[in-house]
Structure formats: C-alpha cells, structure tokens
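The structure is given below, and queries will be raised subsequently.
Every protein chain of the complex appears in place save one, which is left out.
Chain lettering (A and B) follows the sequence in which the chains are written, and residue indices restart at 1 in each chain.
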Amino acid sequence: MDFELSEDQVLLQESVTRFVADNYSFEQRRKLVDTDQGYSDKQWSQFAELGWLGMPFAEDVGGYGGTPVETMVVLEEFGKGLVAEPYISTIVLGGGALVHGGTAAQQQELIPQVAEGNLKLALGFAERQSRYNLADVQTKAEKSGVDYVLSGMKSVVFGAPTANKFIVSARTGGAARDEGGISLFLVDADASGVSVRGYPTVDGMRAGEVTLDGVKVGADALMGAEGEGFGALETTIDYAIAATAAEAVGAMSALNDMTLEYIKTREQFGQPIGKFQVLQHRMVDMFIAHEEAKSMAMMAAMRIDDEDPNERRKAASATKVQIAKSARFVGQQAIQLHGGIGMTDEYAAGHYFKRLTMIDRSYGDGDYHLARFGAVS
Amino acid sequence: MHMNFSADELAFEQKVAAFVSENLPADIKDKVDRGIELTREEVRRWMEILGQKGWAATNWDKKDGGPGFTIAEKFLAEDAIFMNGAPKMVHFGTRMVGPVLLAFGTDAQKAKYVPKILTSEEVWCQGYSEPQAGSDLAQLQCSAELDGDEYVVNGTKIWTTSAHCADRMFALVRTSKEARKQEGITCLLIDLKAPGVEIRPIITLDGKHVFNQEFFDNVRVPVSDRIGEEGDGWKIAKFLLGHERSNATYVSMNKRNLRKLKEIMADQRADGERLADDPGFVRKLADLEQDMLATTTMAMRQLAAASADKPVGAEASIMKLRVMDAYKQCHELMMEAGAYYAQPFERGHIRGEANTEWVGPDYLYRMSPDYFESRAMSIAGGSHEIQKDILAKRALGL
Partner (left out) sequence: MDMTFTPAEQAFRREVQAFVAENLPAPIARKVADGVEMTRDDMSTWMQILAKQGWLATNWEQKDGGPGWSTAQKHIFEEECAAAGAPDIIPFGTRMVGPVLLAFGTPEQKAKYLPGIVSGEMLWCQGYSEPGAGSDLAQLQLSAKLDGDEYVVNGTKIWTTQAHMADMIFVLARTDNSGRKQDGVTCLLIDMKAPGVTVRPIITIDGRHRFNQEFFDDVRVPVADRVGEAGDGWRIAKYLLGHERSNAAGVAGAVRMLKKLRAIAKAERAEGETLMQDQDFRRTLADVETRLEVLRMTAMRNLARASADKPVGAEASVVKLGMAEIRKDISELSMQAGAYYANPFDPKAIREGWGNQQPIGADYIFKLAPDYFEMRARSIAGGSNEIQKNIIAKRTLGL
C-alpha cells in the first residue's frame, strides 16, 4: 500500500500547478471562457509541448505511457483553476475510446496526432432519451455495401464545437437498450451529413448537439468488432469518471480554500464570521467532504484499470457517488457562507460551484451511480 | 501509488484469522454474534487468550513486550480478529495505561503493571468523566489530597466503561485548585478493590450494563501509584489522545456489521421477496456501503501515511466522525430491517439471563438495543461537536 506520488508524478504535478497559477487566475479564465471558442489554442499547444496530451497513451502509439494516476494528477490541478481546454473530451473521452475500443491501425494513426495537439476528438454517447444509460442508443448505423450510413442525434457532446473528429455510439443490431449491437464509429466533423449546434455550458465549457443525417463512413471507421462497442464505451466512461473525480477534488479544494479565507476575514457583528460555531462546523464538514472525495479519487485512480470489470465498475460508481455527495455539499455551502457575494457572477466561488454541479450532471449522477454500485457490489 | 497489501501481509492476516477461529471460545463467539452482554469472566477469558498469544497489545513494540507489528499488520490483525467474531473490547490496559507507563512511568511502576497488562491478567478502566466534567474535562473535581506517602481520594467518576469488569482504574484527579484548571490535574492508578471504592452500575438505554459510576470515600492511593509529577495529568491525557483514536478498529467493526446487515436482508421478507431484493432497501444499503468504502479508503490513506512516518494529524478526528456515523447508520438499518420485530424487548435476553425462547428470529432481537447503544458513538471519547471544534481549530485555524 502506498498513497504517495512517485518523483516523476510530483514533477508533473508541479508543472501543472505552475501552469494553472500563471494562466488561470479567475480574471484570466473569465476572459477566456467569454471568447467565442472558450479556450486558448496557444495553451493547447503548450499542453502538447509539455507532454500532457500524450500522457495516458502507450508509448508504442506515440504516448508517454502514463497511468490513471498521472491523469488524476493533471486533472486535480486543472480543477483548481477550472481549466477550460477540452482535455477531458479529447484526451479522456475521445482518446479513451480509441485506447479501449480502437483498432491498432486507428490508434497508430490518430493517437500521435492527438498527442501533438493537431487532432481534437469528441465522444458522442448520450442521446435525448438516454439519460445516463450508455446502452440506450437509437442512432442507427446501417450497412450499405462495405460502408455504414449513420443517422441520429448525439446529445450534449462535450467539446463538439471544435472537434475535428467524433467518435459516436450507434446501433448496428440488437433492441433498444441492449448492450449488444452497439458499435463505435469514427466520423469526421466535416463529413457530409454531420451538423453541430455548438453552445456554451453552464460551467463555461463548450458542448454541442451533433446530428448525423445519413452520414456515410467506410468500414475503417468502425472501431473494433461490429456490435461489440459497448464494453469499450463503458470502460471509457468509467475512466472519465475517475478523471473528473480528480478535477472535482481540485475544484473543491480551491473552493474550500477560498471560503475558509473568506470566513476568516469577513467581519460581521464585530468579529470574523468564522468565529461563529455553526460556520466553523459547516466548514469542518466541507473540509471532510473534500478529504473523502480525495480518498475516493485516489482509489479510483488506483483501481480503474483493474482487470476485473466489476471491480472497475465498483470503483467508478462508488467514486462518482462520493463526488456527488461531496461536491454538492461543498458547492452549496460555499455559496451560503459567502452570503450575497457568493451569488454573483463576478466572484469566483459561483463558477466553481457551477462546474461541480455540472460534473454531477455528467456520466451519471449520484442517484444513477448509487443504483449501479448497489447492483455490482 | 497502489492500494494492495503485500503477499506477506496477506499471509499474516490469514494466520491471525486462523488463530482466532481456532481459539475464540464458541460460547463467546455465539454471544457476540447475538449481541448478548458478556460477563466479566467471559471478557477476561478472551483477553487472556489473546494475551497468552502475545497479541493483546497489537500496538506495542517488541522491546516493550508487544508483537512489534508494522502498521499494516496492526490494521490487518484487528480486521482479522473482528471479522472472525471476537468481541469488541475496550483495551484500556494496552491502549491507554500501558503506553502511558512506558512513556512516563517509573521503573518500579513498569515492573509492577506492564507484564499483567500484556497478559491481560489485570483489566483496566478509564476514569476521566465526572458528572460536571464531560466535554469540559478540565473542570474535573474528584480530589486527591496528600497525606504522608498516600493520596486520599474523594469524589466520583462516571460513565466508566467496564469498571465492573476491571481491577484498576487510570484516573485523572484534582490535586490543586490554585493554578489554572488544567495544571491542578494528576494521574493516579487506583485499585478498585481498595476500601472506600464503591461501584454503582448504570444501565444504558439498550438495557445493558456497560458503564458505571464510582464513588471514592477516603480511598488511600500510595504516591508510588502516581504517574509523572503532581500536575502532569493534563499533559499525559493529551499524550494519550494521540494514541487513543485508533478508529481502525471501527472500520473493521463496520465491516462486520455490514456483513450482518446483508445476512439479515437475505433472510427478511418484504412483499414476498427477500429484503435484499427490495430496491428501496438496497439503495440504502448501497449508500451505506459506499460510505464505508470511503472511510476505509481514508483509513488506508492514513495508514499509508503513518507507515511512511508522515504526521496523521487532523485526519484522525475526521476518521472518528465518519467511522462513527457509518457505525450508527448501519445499526439503524439493521433495526429498520426488523420491522415489527424491532419491538420485542426482554432485558434478560440481552443480558444472557433468560431461558425463554426468542420472539422472532434471534438475530433481530438485538437490533434496536444495538441501535440505541450506537447513539453513544458520537458522544463518548470526545463528542462529534467537540471533534469538529478541534478540527476547526487545528486543521482550519478558525
């Protein structure tokens, strides 16, 4: 048992911390997320140079062979600054799908481009009716000679507006909500029949509705065996849960720091409000909520690559439940303890709160994962 | 970073488990399983079995006569002991008096007491709380006045767990009213068979006899049974606080209780199905199990930090809060699982004195008493509110 980071991991952490300190002050971030694109191309290139974009990929496909622990380290620091670049959508979701579901040829071709920062991916897995069930896929892929024709719509696809390629789940067989019969396809963003309605999300990131209207793709766009994409998709989402858990932990830690500092300095009734015992105990509960979330994010980073899929599911769901509990509490109480100023858009706390709230709206909320955890444990 | 125990550590756990299953007397195991109060004789019998194996003091170094376990081994040993049905016991001797003697005792005191602590030949209890001094412990009034080479002790201690099973008490007494409250406190080791000591049982709301009140009427305690100097009591008590919060024990208790809860759910029926198939109940179970997983992970993190000789600090108080919450929650669910059968209550059964049939399945009988008992978890040994005060001050600087 060892909960310490290795020397290399500590170095990585330091470099991400430095990046966030230099580029993600609250004002800098506000400016950035208010631009049309919502993030910076320059910073994306910088990620590539620093090796963060290739981090989780195997060395033989152009990556740096990092483990989920490295991803945790990067995202925890990202969370502290609410980094807006599409790291999760391209690296964790898109990249993850390539790793878990792509053919060797697809990996060889695409991962180096991702690692160099020249290719952005987005993964379309949710649909209007699906909520968090990954098997509830209505988008169809019909064989047409050697090609496939895709039609349907993918909902709230993170990173969609600037993705060069989509990976989408589509039904090649099976009935509604069957796990069998789901296939993953690579689709060029500019392919004919693809349209994207991009929009900002509540937390200042970007997503879009991706409509596939008779999009023709070749057999080489199919990832893995036909009808067997569900496993890769589920694994990818579990990895994404581990990654966002770390991001949430970072965001909670920043929010707690900010709130603690505030209640130590804000004076009412002739004393810092942090002298009132109700607020002290509340702050302690927030501190505990963060510590618990951190423990679970670490657990997820250590267990998410377990060979036993049930162990992986258990780790992912238990972690997501914890994040839901902790993030909700920390977010809500941070606003409460700030009073009026906490409610304003011009103060950082609300932005952390919003990101934390949206993390619970992604990959399954607390209720969803509590049921899943109950089913697998 | 990894979360696995080594092969050696796992083998060690097996060894402890095997020892307990072979040596834990069946009658004791059965009583524990059914939540029946243990007698003084039973408590001592089991403590001596562990003592003879050298495992009474799992937390002691080899040089002091302990087994010299690593931190991971301590954790695993506790876990194996509990998961194999051993009673929950308060090891005041090995966890409290022993470490204090080793740190502050004279050679004579060590020679006199330590061996019997190691073998559990002598059982100890902790005399801190008084009617007027609970959370505000420094308020304690039980007085000890020097008379030649003896202290004369007068006053009372209350809520003393297992005093009725114990030979001796580790007490905090007041030797001076002059100085700051904290500075007039002294540690004495009191023989509970000394003349003038009276023990009055206090029955808890679950019907058991767990704690007591003691009255001291001119009880004479030799100065040689004072630990440290006069006025050192508070410092010594504080030293212990660091040692006392061994909440890992409760992580294992929780695990065992969860196992029990699942057994109950598999047996109880609801709507013609097993309670284990009731989605509403399963959800509550999942919530609890997730909580326990989080506390266990946190315990592991602390364990890893302690093994790496990093300071554990405030996290110990966090553990106390979270582990005890889960403990209470688990007992509440077990009671809930019993539905109507949470209601029958015959004190004789709980105390092992009845020879009538149980009403309903025998495992249900203890569920509400256990629930009531579990409420103490956020009161005893520094209430939840006090733990949060400590965290606010120490960890957050508020």
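For the reader, a short list of remarks on this structure follows.
Following the convention adopted for this analysis, contacts are C-beta pairs under 8 Å (C-beta built on N, C-alpha and C of every residue); 3 or more make two chains touch, one makes a residue touch a chain.
Computed from a predicted structure; not experimentally measured.
Checked against the full complex, the one of A:W52, A:F78 or A:Y132 touching the unshown chain is A:Y132.
Where chain B meets the omitted chain, the residues involved are 279-280, 283. Although one chain is not drawn, its touching partners on chain A can still be listed: residues 126, 128-133, 136, 155-156, 176-177, 197, 199-203, 207, 209, 267-270, 273, 276, 278-279, 332, 335-336, 339-340, 342-346, 350-351, 353-354, 357-358, 361-362, 365, 367, 371.
Just so it is clear, only the chains that are shown with their structure count from here on.
As a whole-number value, the distance joining the C-alpha centres of chain A and chain B reads 43 Å. Residues 1-6, 9, 69, 260, 263-264, 274-275, 277, 280-281, 283-285, 287-288, 291-292, 295-296, 298-299, 301-303, 318, 321-322, 370-371, 373-374, 377 of chain A touch chain B in their complex. By the touch rule above, chain B contacts chain A in their complex via residues 1-5, 72, 282-283, 285-287, 289-290, 293-295, 297-298, 300-301, 303-305, 307-308, 315, 318, 321-322, 385, 388-389, 391-392, 395-398.
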